[in-house]
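Every protein chain except one is present and positioned as in the full complex.
Our next item is chain A:
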Amino acid sequence: MNTSRSKVLRTIRWVSWGLIAVLSTVLAVLWAQVRFSTEAEAKPYATPFQLTDQNGATVTERELLGKPSAWFYGFTHCPDVCPTALAEMAQVLKELGPEADKLRVVFVSVDPARDTPAILKDYVAYFDERIVALTGEERQLQQMTKARYIFYKKVGDGDSYEMDHTAGIQLVRADGRFFGTLDSHENADVKLQKVRRLIGE
C-alpha cells in the first residue's frame, strides 16, 4: 500500500517537473521571439500619429505607409539647412524620373505656430509639388518625433525664435521599418544611391 502510494507520488513529481521544464522552455522561446522580433522589426514609422497636410487634410501614419519614404524635419524660418535639404530631395525626385512614383518625400514642420498648412503649401511646391508637408498639434508632433528618434527644440522667445532640429533625412521602408539616413554632409551621388537601394528593395 505504502509502496504503491509512493510510486504514485513519484510519478506525480516526475510529471510535474517535466511540465515545469516544458513550460519554461515554451516561455523562454516566446520571450525571445517577442524580444528579438521587436528589435529586428521595429516599425517606428507605423506608430500612430495624426497631423494635417498642406491641403488641410488630416493625415495619419496609415496614409504614408505602403511605399518607401524619405522624411525631413525642419521649419520654414530656416535660411539654409532646410531649403538645402528640400532642394536636394527635389533633385533626387527629378533624377529618379518615372521611378519617383516609388518614393514619397515628406517634410514635417516642427514649428506649427508659424508654419500653417497654407504657408507650407507654397513653400514645398516651390521645390517639388510631390513633396508632402505635414504639421499639427504640438502634442502630436512630440509624440511622433519621439517614436522616430527625431530631436527638436525651440530656442529663444518672441517672434524671432529658432528651432534646433535633427538635420538628417530618414529613409523608411514601405511597412514602416527604418532603412537608413541621408546625412547632410553626404554628396548628392551617395544620397541618390541610397534612395535607389531603398526603392529597389
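Here is the rule we go by: a residue touches a chain if its C-beta (ideal position, glycine included) is under 8 Å from a C-beta of that chain, and two chains touch if they have at least 3 such contacts; residues count from 1.
Basically, contacts and distances are computed from a predicted model.
Candidate names were "Iron-regulated membrane protein", "NADH-quinone oxidoreductase subunit J", "Branched-chain amino acid transport system permease protein" or "Copper chaperone PCu(A)C", and the UniProt protein name of the unshown chain is "Copper chaperone PCu(A)C". Between the chain not shown and the residues A:63, A:99, A:138 or A:164, the one that touches is A:164. Annotation for chain A: contacts to the undisplayed chain at residues 74, 76-81, 83-84, 87-88, 91, 114, 118-127, 151, 155, 160, 162, 164-168, 183-185, 187-189, 192.
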